[in-house]
Structures are given as C-alpha cells and as structure tokens.
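Starting off with a structure, shown below.
And now, subunit A:
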Amino acid sequence: MKKEGEIFVVHRLLDEQILDSDGKRCGRVDDIELRGNPPRITAVLVGEALYPRRVPRRLRRLARRLAGPERWGASALRVPWEKVEAIDAALHLCCKAEELGLGEGDDPERWMVRRLPWN
Partner candidate 1 sequence: MKSILKIALGIIAALGGFLDIGDIVFTTQAGALYRYDLLWAVVLGTVGIAVYAEMCGRVAAVTGRPVFDVIRMRMGFGLGLVALVASTFVNVLTVAAELGGLAIILQLLFDAEFSLFVVLAAIGLVVVVALLPFGGIERVFGYCGLLMLVFLATAIHQGPDWGEVAHGFVPSLSDSKLYLYFVVGVFAAALMPYEVHFYSSGAVEEGWDESNLRENRLNATVGYALGGFLACVLVVVSGFLFHPVGVDPTDLGTTALPAQGAFGETGLLLALGGILFCVGGAAIDSSFAASYNLAQFLGWEWGRYRGPRKAPRFTVSWLLILFAAMLIVLTGINPVEITEYSVVLAVVALPLTYLPILMIAGDRSFMGKHANGMVSRTLGWVYFAVIVVLSISAIPLLLMTNGGGG
Partner candidate 2 sequence: MKTRRRRPGVTAGLVALGVSLVLLSASGCGDLSRDELNRGVESLSALAAQGELIANGVARDATKSTYTRVMAKTLGGEAEHEAEKLADAEPSPEVSRERDTAVRVAGKLAGLYSELQTFPGDERRGALVEKQMGEVKEEADAIVARLTGEPAP
C-alpha cells in the first residue's frame, strides 16, 4: 500500500506492527497524530505511556495508576510520517529504530541476557 493518498486510519494503521529498516520489530502504532484541515497524518505515536488512554473511559484512571508514565517513567515517542516507507502487513520505517528511540526495551544490555547460552 502506498503511504500517500487515503487510508482507513483505524482499519489499517492504528495498532499496526512497526518494523524498522532492518526488519526489527520495534513497537506498535499506539496513537496517530493528525493536523490541518482536512486532517493529514503527521506522525504516529508509540509507547507504553499511551496505553492508559486506549482503554475504556471508566478504567483510564486505574490504567494510568497501573501503567502510566508516572509509574513506568515512559514517554510517548513520535515517529514523523516522513519516516514511514510503506504499509503492508506492517508499517515499515525507512530508518533504524535507534534513530527514533524505538525498541529500547529490546536492548540486550538492559536485560542482561547477553550471557544466556542459547544466543
């Protein structure tokens, strides 16, 4: 699918898997930034900090307390639309995940898994 033109935002973009230029999975589209009139997509947003606002209204307070940025120190990352190369079964970026700060949770140093025997 081309990234120009019209897109069913909720059907084909929201919640989609993001892959960087190396094909590494680095998060999902947790929210979308729209600007202008008629609205155009300017960026997709990624990060645990966005989860609380994705749950039903009544549960949001609880969700924020359990998983919100105050607790996990997470902030949302912004992926500018120019960095999106194509959308098929996933959203492909035209740059590496590290350049945008994506996929840091999968940094092996962070998890001390470097020495596990089945690398």
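As a convention for this text, a residue touches a chain if its C-beta (ideal position, glycine included) is under 8 Å from a C-beta of that chain, and two chains touch if they have at least 3 such contacts; residues count from 1.
Candidate selection criterion: all candidates are chains of the complex that A comes from, given by their letters.
In this text, all values refer to a predicted model and were calculated from it rather than measured experimentally.
Student: For subunit A, choose the touching candidate in this complex from 1 or 2.
Tutor: That would be candidate 1, which touches subunit A.
Student: Show which residues of subunit A lie in contact with candidate 1 when the two form their complex.
Tutor: Its residues touching candidate 1 are 10, 14-18, 24-28, 30, 46, 51, 54-56, 89-90, 103, 105-108, 110-111, 113-114, 116-119.
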